[in-house]
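The complex is shown incomplete by one protein chain, all other protein chains being positioned as in the whole.
After this line comes chain A, so read on.
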Amino acid sequence: MYGFEAMTFNIHGGYLEAIVRGHRSGLLTAADYNNLCQCETLDDIKMHLTATEYGPYLQNEPSPLHTTTIVEKCTLKLVDEYKHMLCQATEPLSTFLEYITYGHMIDNVVLIVTGTLHERDVQELLEKCHPLGMFDSIATLAVAQNMRELYRLVLVDTPLAPYFSECITSEDLDDMNIEIMRNTLYKAYLEDFYRFCQKLGGATAEIMSDLLAFEADRRAVNITINSIGTELTRDDRRKLYSSFGLLYPYGHEELAVCEDIDQVRGVMEKYPPYQSTFSKLSYGESQMLDKAFYEEEVKRLCLSFEQQFHYGVFFAYMRLREQEIRNLMWISECVAQNQKSRVHDSVVFIF
């Protein structure tokens, strides 16, 4: 019932919305980042973070710290919060929350499969997986030799199973295949998530469709840029674009034929919302595009908190926290490797 969420939303969603908004106010602020960027050692970073919400997770770490420890602990906090929210959630919020993790699941599957392809140790790979995207039989992925086996053996039990329908081939796995599989899965996932949100209706649909459309468009641009100069045909490329978003369908037609970054830029500049993002980049530059997109995303995610009574805040919070962890990782890496001049290169301030 559109516009009437205020009447019933709080029955089931009120508590969790309050929780998530409380979590959001614990995100690091620009002042925190300024302090963090001035740190000289990882211990300084730890000292600073112990004064924030990360305190309980970091304070018991013995002193020679590594970047991975910091990132791991910060992620652990996110996972704990997520699990708490999932425990408290009722339908359809719980499904919504589960949807958020599918992206990580896809990444984990791809990570393990590529890892085994290059004969890495499974345990080592498992440690690298994002804890939000873990599922029971994830380690068994190493057994599979081709897509069909992958699906039949393992993934049929996971929520990813329906997304696989488009990429079951008996071809052996190689890097290219896997990358295509990742994008096909992601496309199916985004479309499914989009449909789910539309079904929920109301403010959730409105806000999530905006956020997901942005996600889809960003993926489309990234796919295009990454596939320039590879043997991927135009038709194959177009198949990887999600069938919604601002660029759908005409932008996709144009993106599919792009041969270099400036053509992509030409396409994107026709769309007012992306104009500002692209106008910040100088010609022929694709390095900073990621950061520009992240900044745009963060802006949109923050805006979703301006409205009440919708599930978009959960999605937004998870994404913002992940961005924050990426920031922390970058800062810690810069500090650890004495590259402090580059510290501002990829930090995206959230507030």
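Note that in this section a residue touches a chain if its C-beta (ideal position, glycine included) is under 8 Å from a C-beta of that chain, and two chains touch if they have at least 3 such contacts; residues count from 1.
Here, contacts and distances are computed from a predicted model.
Per the UniProt record, the absent chain's protein name among "V-type proton ATPase subunit a", "SRP receptor subunit alpha", "Sequence-specific DNA binding transcription factor" or "Signal peptidase complex subunit 3" is "V-type proton ATPase subunit a".
Considering the full assembly, A:143 is the residue among A:143, A:161, A:176 or A:257 that touches the omitted chain. Shown as candidates are A:154, A:213, A:247 or A:334; the residue that touches the absent chain is A:154.
For chain A, the residues touching the chain absent from view are 35, 38-40, 43-44, 47-48, 50-51, 59-63, 122, 136-143, 152-154, 157.
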